[in-house]
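Before we start, here is the structure in question, set down as structure tokens.
With one protein chain withheld, the remaining protein chains of the complex are depicted in position.
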Amino acid sequence: MDLVKQHKTAIILLLALAFFVACPFALPVYWTMILTEILIMGLLAMSFNLLFGYTGLLSFGQAGFFGVGAYATALFLSHGGSSLLLGLAAALVAGAVSAAVIGFLCVRRDEIYFAMITLGFGMMLYTVAHNWFDLTGGSDGLPVMNLPPLSILGGQYSLFDPVAMYVFVFSIIAACVFFLWRVVRSPFGLMLTAIRENKQRLSFVGAGVQNLRLAAFVIAGAVAGIAGGLFCLFNAMATPDILHWGFSARPVLMTVLGGSGIFLGPLFGAAIFFGLEQLITDLTENWMIFLGLILIPVVIYFPRGILGTLTDWIRTRIKRTR
Amino acid sequence: MNDTPILKIENLGHAYGRYMVIQDISLEVAPGELTALIGPNGAGKTTFYNSVSGGFRPTAGKVYFDGRDITGLPAHKLVPMGLLRSFQITNIFPNLTVMENILVPLVLHYGKGYAFLGSLSREKKLHRKAEEVLDKVGILSSAHRPAAELPYGDKRLVEMAIVLAREPKLVMLDEPTAGMNPEETDRMIQLIRELAARFGTTFFLTEHDMKVVFAVASRIYVLHQGVLLAQGDQETIRSDPRVREAYLGGSVDD
Amino acid sequence: MIELDDIHVYYGDSYILQGVSLNVQAGEIVCLLGRNGAGKTTTMRGIMGYNPPARGRVVVDGRDIAGQPVFANVRRGLGFVPEDRRIFADLTVMENLAVAALPPRQGQTPWTEERIFEVFPLLVKLKNHKGGALSGGEQQMLSLARALMGNPRMLLLDEPCEGLAPIIVENIGAIITSLKADVAILLTEQNAHFALGIADRGYVIDKGRICYEGLARELAENEEVQQRYLAV
Amino acid sequence: AKTVKVGFVYIMSGPFAAYGQFAKKGAELAVAEINAAGGINGHQVEAYFEDSTGKPDVAIRALRKLVFQEKVDFLIGLDSSGVAKTVVPSIPQMKTPLIITHAATPDVTGSVCNRYVFRVSVNLSQNVKAAALLAAETDVKTWTTIGPDYAFGHQSWEYFEKYLKAIKPGAGFLPRDEVAFPPFKTTDFNPYINKIMQSKADGVLVSLWGGNLIDFVRQAKEMGLFDGKRQVLVTLGAATEVLTALGDKMPEGLWVGTRYWFLANDSRRNKDFVNAYKGRYGDYPSYNAHGAYGALYTYKAAAEKAGTIDKEKVIDALEGLTVELPVGAITLRPEDHQALTDVTWGKTAADPAYPIRILDPIKLFKAADVTPSVAESGCRK
Partner (left out) sequence: MESFIINLLNGLSWGMLLFLISLGLTTVFGVLGVLNFAHGSFFMLGAYLCMQVMHIVPSFWLGILIGPLSVAILGVLIERVLLRRTYGRDISFQLLLTFAILLILDDAVRIIWGPGYHVVEPPALLSGVFTLFTRTYPVYRLFLVVAGPLIGLSLWAFFQFSRWGKIIRAAAMDREMAEGIGIRVPLLFTAVFALGSWLAAMGGALAAPHQSLAPSMGERIIIESFIVVVSGGMGSFPGAFVGALILGLFESFGTVFLGSVQMAVPYILLAAVLIVRPHGFFGREV
């Protein structure tokens, strides 16, 4: 029973993989770039959802670690670093370390207090990025003046070409998603779900809930850091904006849109979000009104997110026909 | 039998703010002994439980478990030593399956809480253990249902199973049969006796159902307005006029 | 006074009450017995309007109130003491009573704070205590007292004795009996012994259907029903 | 026939949507005029507008959309300095020329400059150099500043200090921790005004803009900052959106600067522009409207000079191009792509003919006097 379920997810993952590999060949350049962005933001949203959907922690400062990752990569490249993979490693480490420090102070708080304290720390990171001119370039941010080529397996590939960038981003993200998948299926993943369900009960069977939460926070921070590093490569910049709470709201939005109860929900949410944005901004300048008008029915009629509610619906259909 | 008491409490007291709820409680529990704490509503039983088993740090007194000072230690430090508790209101993981409910303590028991790259479904040993525990309390047939869907009595059994999965030495039960029907109550009594007999597990419980208390406990403490009013075996308690007046009323005639 | 006519209640997809009919007359205490999960609470909540029946009628004084909002039913004369008491934790005892006050009905002696304190002398000294700081038994009394402040003509009591010390159970039993002249009472209990001791008539519910009805005395003597449906 | 597609990227939504809307008006006017006059090299102009929302990643997506999806021939836009600076390094990937019309950071024609990026508007150093020249003529002993707490505010003060010291070595400046840099979101400026009034400074350089400037001016007026005891220079005070909102609440006699002032120039070109704009929208053109308007004419001139709309050839034509705009003749310096353009300052004055404060007297600074040399700009293409 469990095994069947597990294989089902594996099959879905494989199908998704095939889809993403085929995409750049079928899509115009611009849409390949949008897809790249969807993947990056989707990874950020999935890192957020490890905390939100699995552990039950609404982090409103996830952009902080994303931004720290982006700056780490940008600093690495602008100080003569020439390996993209090392740049991403820097992003990972920066995300994890900052999450460890901040998480240590945050994980004891619950619910809205957790959301607000993470928002507070996220905004402190923002302030640092915004004001520490010598390191971060201040409010203007750090432009990445030239992207070194990717050297891997002896070859050198330029990521200047959007399709090459897509393939690179996709590979990294596929690896991260696989990693996250392993995490939520692991014994540790069960602990996280148990925290969400009933953290008091969990601590009364002997779990150090705070430490488990901290571990989840660090993992999420590291993954967000990588996403930030990719963002920096993709847009050739790191700016304070991406540490701002307004940016943290995006993964929240995407996750709730897609469905927090489903592993790939946040990624799907990112796709919906960008798709909608493209559609609306094409049609009207008053995109805010239209986005608002679309969000309202989604919130009201899709209580488990779009992907979540759809799969629920399909499931009950299948049950009924049986 | 070992003669260090498994639980020893010295002059325990707790106040919420300035309001003293329990005071000067001292007692000892020998390994394998079945002990009950009874007392009117608001006497401080739940407070006592929390002070002893890691809910919060008591404002006065000392608690020893197996000879070790555990005063004020948080629950997650007590559990690995073998001290567990259940809750007055059902306290399980509602949206997990019954199986997963039991896997949670088992993962912790085998130190796999941080195994973030392992695969839970490949942990055959844990699954086997979980089945054993579920079988022991008699809810194996519901293993794959979400816990929230179970009838109330079965939920309480899930709660017991969660506790048992950690192979405790001392289990503190807060009103384990509240809301159970007589049949389920009987099953619970049986279960407690059997575990005590087979594994030497020590049980400490509170209950308002005197049938359970008298069926299980060999030693009874009576708490009244935060202090111990009486202690002793069933007969002593049953016949103590103060206990009758404060707690039992006329209902428990022999 | 109140009559349930073949009500069916669902929780989402699960079909809980599968056609329950019962009635309570003025001046009567009726108890509804059954195992865990038999549907006792659901019946109560169905009457109150929390889980309105999908089919069937709930007739109070000749009017079908099925589907009416809860507050309207309360104003029509239903009083509810839920199984978990639900005291307003941050309000004092006095405030808990004050917020529940509703205008009295014709021909009734109105319930006032003074009258409440006569019936529940224990509450007098707790007047200004926060509801949340009361012990279980005190909360149970307050919950009952609060329901009375609405001057109900019919009280629904859901397991009023769960988790209470034996001495308090006795106490509550006496109070409930003394109320009977004023209000009709429908009571659920796990503790069949207690319930049958104070009730006039009894129903037994199992798996969402009424499977026995009769005088409390008869039910108390019917060992077969007790064993089969109440697991006594 | 084939049309020539021009993409515009401005802030169209959010708190600063006003700037994008101004730019859009200017751009649409220019498109209408050019198309009525036969287009560019015979091609009708088709304009595409995208919203940057003031965020770098959105701006870059907008640019990509214009280039890769709409396949525009030319790009115009960018309000925020931060957005401009971080977006510029990505323009070569798009291989499409971009004229910046609003963002003032010196860096886009300095440290991060590249072959594809030009700017037709006054930049920060030009504006502040003019302020320094003005300041040198006053008898202020010590200067302080109030500016937004981001690069623009800080750089304005830095450059001002640098330029003024060079012109008038005796000038005094408050140290960095005694000047006021309110965070951008500030609406209550009283504490900062209090700080200024408490200090010994008798001259204030104000580099606040937009809503911040409006709030500041009103609150400072109430607190008595403009009582004549202090000399106040407002670098972006002559922006029409600020003057319109403040109306007669704008104190008279303040020195204010801007990138374009609709009465600064008596040329035919300017009068036609102001009249056409006023006729179409019922308003006086703001500097941002002028920027977008002028940029399109600059493109037209370059394309006509090149005789083609081929992107690379247009870039070659843009380098060193001199074009007559309402603001006056500007020349795009080939080395760093910054426009050499005159800078306007003036004193606020009431005039019954206008619903807003106007500038009288006006002081024009010649491009040559206020533009730093190419070497100073730091541009290495």
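So that you can tell them apart, the chains are marked A, B, C and D in the order they are listed, and the count of residues begins at 1 in each.
Following the convention adopted for this analysis, contacts are C-beta pairs under 8 Å (C-beta built on N, C-alpha and C of every residue); 3 or more make two chains touch, one makes a residue touch a chain.
Everything numeric here is computed off the predicted structure, so don't read it as measured data.
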item	value
Neighbouring displayed chains - absent chain, whole complex	A, C, D
Residue, one of D:Y192, D:Y260 or D:W345, that touches the chain absent here	D:Y192
Option touching the unshown chain, where C:G150, C:G163 or C:G202 are the choices	C:G150
Which of A:I112, A:L135, A:I152 or A:I314 contacts the chain that the document leaves out	A:I112
Hidden partner chain, touching residue among A:N146, A:S171, A:N286 or A:T316	A:N286
Subunit A residues touching the omitted chain (full complex)	52, 58, 105, 108-113, 116-117, 119-121, 123-124, 127, 130-131, 245, 249, 252-253, 255-256, 260, 286, 288-289, 291-293, 295-296, 299-300, 303
Absent-chain interface as seen on subunit C, which is shown	48, 50, 69-71, 74-75, 80, 82, 86, 88-91, 95-96, 98-100, 102, 146-147, 149-150
Subunit D residues touching the omitted chain (full complex)	13-15, 17-18, 20-21, 149, 176-177, 180-183, 185, 187-188, 190-192, 194-195, 197-198, 210-211, 214-215, 218-219, 222-224, 241-242, 244-247, 249
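One rule holds for everything that comes next: only the chains that are shown with their structure count from here on.
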item	value
Chain ID, smallest distance between chain and overall C-alpha centroids	A
Separation of mean Cα positions, subunit C and subunit B [Å, integer]	31
Length of the line joining the C-alpha centres of subunit A and subunit D, rounded to whole Å	37
Averaged-CA centre spacing for the pair subunit C and subunit A, given as whole angstrom	51
Interface residues, subunit D side, partner subunit A - complex	12-13, 49-51, 55-57, 60-61, 64-65, 68-69, 81-82, 85-90, 93, 105, 107, 112, 149-152, 154
Parts of subunit B lying in touch with subunit C, wherever the complex brings them together	39-43, 88, 151-153, 175, 178-184, 208, 210, 246-252
Complex contacts: residues of subunit C adjacent to subunit B	35-37, 134-138, 159, 162-171, 190, 230-232
